[in-house]
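Every protein chain except one is present and positioned as in the full complex.
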Amino acid sequence: MVKNIAILGASGYTGAELVRLIATHPDMQIVGLSGERKAGMTMAEVFPHLAHLDLPVLQKIEEMDFSNVDLAFCALPHATSQEVIAALPGDLKVVDLSADFRLRDPAAYEKWYGKPHTQPELQKIAVYGLTEFYRDQIREARLVAGTGCNAATGQYALRPLIAAGAIDLDDIIIDLKAGVSGAGRSLKENLLHAELSGGTMPYSAGGKHRHLGEFDQEFSAIAGRPVEVMFTPHLMPFNRGILATVYVQGDAKQVHETLAKAYKDEPFLHVLPFGQVASTRSIGGSNFVHIGVVGDRRPGRTIVFAALDNLCKGSSGQAMQNANLMLGLDETTGLMFAPVFP
Amino acid sequence: MVKNIAILGASGYTGAELVRLIATHPDMQIVGLSGERKAGMTMAEVFPHLAHLDLPVLQKIEEMDFSNVDLAFCALPHATSQEVIAALPGDLKVVDLSADFRLRDPAAYEKWYGKPHTQPELQKIAVYGLTEFYRDQIREARLVAGTGCNAATGQYALRPLIAAGAIDLDDIIIDLKAGVSGAGRSLKENLLHAELSGGTMPYSAGGKHRHLGEFDQEFSAIAGRPVEVMFTPHLMPFNRGILATVYVQGDAKQVHETLAKAYKDEPFLHVLPFGQVASTRSIGGSNFVHIGVVGDRRPGRTIVFAALDNLCKGSSGQAMQNANLMLGLDETTGLMFAPVFP
Amino acid sequence: MVKNIAILGASGYTGAELVRLIATHPDMQIVGLSGERKAGMTMAEVFPHLAHLDLPVLQKIEEMDFSNVDLAFCALPHATSQEVIAALPGDLKVVDLSADFRLRDPAAYEKWYGKPHTQPELQKIAVYGLTEFYRDQIREARLVAGTGCNAATGQYALRPLIAAGAIDLDDIIIDLKAGVSGAGRSLKENLLHAELSGGTMPYSAGGKHRHLGEFDQEFSAIAGRPVEVMFTPHLMPFNRGILATVYVQGDAKQVHETLAKAYKDEPFLHVLPFGQVASTRSIGGSNFVHIGVVGDRRPGRTIVFAALDNLCKGSSGQAMQNANLMLGLDETTGLMFAPVFP
Partner (left out) sequence: MVKNIAILGASGYTGAELVRLIATHPDMQIVGLSGERKAGMTMAEVFPHLAHLDLPVLQKIEEMDFSNVDLAFCALPHATSQEVIAALPGDLKVVDLSADFRLRDPAAYEKWYGKPHTQPELQKIAVYGLTEFYRDQIREARLVAGTGCNAATGQYALRPLIAAGAIDLDDIIIDLKAGVSGAGRSLKENLLHAELSGGTMPYSAGGKHRHLGEFDQEFSAIAGRPVEVMFTPHLMPFNRGILATVYVQGDAKQVHETLAKAYKDEPFLHVLPFGQVASTRSIGGSNFVHIGVVGDRRPGRTIVFAALDNLCKGSSGQAMQNANLMLGLDETTGLMFAPVFP
């Protein structure tokens, strides 16, 4: 039976990506779309690339009827998201794409997001949405928190290595190259084409990026001790895609084997042959992750490359994968399409 | 029943795009892939973005077994294509993506492609593959000739207008902006990133582009008299997408109505509301065409904008649409996925 | 003797370009920089690429001392510009880069810019800044109005042809491809990298672009009768450069000869050999204009291509060229540097 889906905050990039994914999903249909400032507009007006679809007009959230909704995707800004979700019917399944429920510790939330969480009870029940590692809990969850797109990329490179004790926990560096759509449709000077294209620069360098909260939480939990990585994101002159270049101390062959073994049955995680590197161009527009491992000339030093599409596997595709689980569907439903190249 | 498909010339961009399309096509499976210079390689080696698929290894054409093949896509260079198709089993359905069978007149072929056609008998039976206008013939065809990608874009803007007598036939200008993937994966200096990105320039200006052969053939046939358009393509610093800006003399409202009426039941041809313009970003990665009509400040002068994805609707998507028809499938099967934006 | 220069509105792209040009100008030095919202900041903060220069801190205009200023460049938005210039010392030489003094007719200004001009007396004395055609008047002017960047490009292609009667005045089409920096450093959704890169679309199509006011004024004055061109600009995914593709009815060889003869002594206007096309990549970062002429296959139809850098020759370079004349310097001083490629 086709599931009825609502998307809250459909006028941003992750909202549009959810619509794109549902358009070819055999078991889902969209019954409601919200967009505060754009309420009353059609999606064709907000996103002309969706003009061929027959979609509900954008509404304000308070006008939406959730009585027949099976699951809601919430693609609102953080801080707003927690308020909106708290006001939804208590039994409605929700996949939240904001940062509001990624961190389990209220103190950590306040540290990284600058104000106290207003819904600590919801925070407690939320499941961290990195599908491959929280699958069983996601299946039973009422509220799943989509991960940060950078946080997902780094974790795919590192989680099995930390779990297996294959690397030095005190010397992990994630140098990340992030496509600009990760910053959303926001009007900021540094996101203008004239400023951004034709070059690159780092941002939030030196332990300041909020996704460090997720790295700290997850890696420390796996290791059973505090783990603090270095993390330097760079803004890239392309729209989709993240490449994480991860420097670790550990045997390269063992690193490769650990990752290959951990992911061998994963439909979306593809570990490349030893020595091959990953490219963002090879996963663009898809839900796949490419992971490559290369040994340095100095034994014991290894570079892991992980590439994914920030809007798909890094947010809306991940959200869909989780929604499939929450609705009792096969996890891969509607997500096995190939990347777009060139 | 699932149809068995072979792709000849699978190591180029249109070949890769066919594989992408078939990967989610419910009624097709790939049973053979050819690539002359890359025979023996896997598609994952040639195109890492297809690494998640279980595909046949690339073979030489002469090694392929066509006995169980229902339809072959031929994505080879022109001149080569006619030789290869002539050597295929006589009852094999073929969709050719090269330029070899687009022109019905051997003299026209020789004029635009610089040497005589070697398979005039095949040329006679080939059907021109602009689906929306040759649907019935394509359904019955053994050999369908995919159109030029630029030629398709211009024709979507103009065919109904010429047929309806809505515009002056002697003053048609097509100023076209073409993404670079239309030039294929060929090693030419002007296709290098360092040469091409960050700017634009025209090419084949002044009535020299080969797709003029198609415009001449088709427009003259519709009009019942010779029609010669001006056509100036410009190489664009992006990978996918063609925008045709078409200048015509005719009433703007009537032009819009003529196009809207002609395409109102077409699943892939979307005429925008009067006064709206088309963008290549709104159709990227999809089989849709966006068409916009704007009137100039001087009555009687009108601009028609048509945008499509050159690799999808302009070649491999069109080929798939035609293959669906030839195999008795619904024309839209496997092609209704949404564009990728941003 | 070195001339003292002030730049009003130095925090935008044309302001930064003026600073770049003056940095290597042997006869100019910057004594004042204004920036309303950014007053108090250094240029290194606003434009890190100028960090190596020793420059005045940004001030508010009302705090500037004009007593020792020889010439002021005014790079403010239109409407603001006319108010600011009216309040400057009456004998101060001014090159205005806004649209405020481009149109001589107050009614035309109101038509294209939506409100009445408040300084009609200044409007009367302003000289149109297309250097090659207004050189003598510019030399004597107190106030020179920089042209629109698109308007400059189209005029370089057309003025000599109209003057010589070499083309049909009723059938001129300017299809223009414009780099995004022409839209300035403004926070608009369509100027975001994620929206704009990777594709193209037209804007202000159908006789709505304000630079038509300049085309109408100038071409009609040359022709001695009303001339109305069609003009369709397209937003391009690159930062600098404009390519005008101009369709005219006239003999191609005669068109080429007319342009070559008209510009043969011009230091910045380069007419390419007959049949060669212009590329924006060949003039980027410079004050040069490349002009190419190609004949269509149908005799009597001709395409003229003109390419220039919108921020340099299209605005700040032109302004510098005019300032040189107004200050009694050689017109080319500080402007003969080569384009940057690749």
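Letters are used for the chains, namely A, B and C, taken in the order the chains are written, and counting of residues starts over at 1 for each.
Here is the rule we use: a residue touches a chain if its C-beta (ideal position, glycine included) is under 8 Å from a C-beta of that chain, and two chains touch if they have at least 3 such contacts.
Please read all numbers here as calculations on a predicted model, not as lab measurements.
Annotation: of B:Ser197, B:Ser220, B:Gln254 or B:Thr333, B:Ser197 touches the absent chain (contact as defined above). Between the chain not shown and the residues C:Arg37, C:His52 or C:Lys115, the one that touches is C:His52. In the complete complex, the hidden chain is touched by one of A:Leu50, A:Leu103 or A:Met236, namely A:Met236. Annotation for chain C: contacts to the undisplayed chain at residues 13, 16, 19-20, 23-24, 47-53, 181, 198, 239-240, 270, 272, 279, 281-286, 288, 290, 311, 336-342. Panel shows chain A; residues 171, 173, 175, 177, 179, 194-195, 197-203, 205-208, 212, 228, 230, 232, 234, 236-241, 243, 245, 247, 275, 277-281, 284, 294-298, 301, 303, 305, 307, 342 of it touch the chain omitted from the view.
The chain not displayed touches chain B at residues 13, 180-181, 183, 185, 187-189, 191-198, 237-239.
Please note the rule applied: only the chains that are shown with their structure count from here on.
Rounded to whole angstrom, the centroid-to-centroid distance between chain A and chain B, based on C-alpha atoms, equals 35 Å. Annotation: 39 Å between the Cα-based centres of chain B and chain C. Residues of chain C in contact with at least two other chains: 194-195, 197-198, 237-239.
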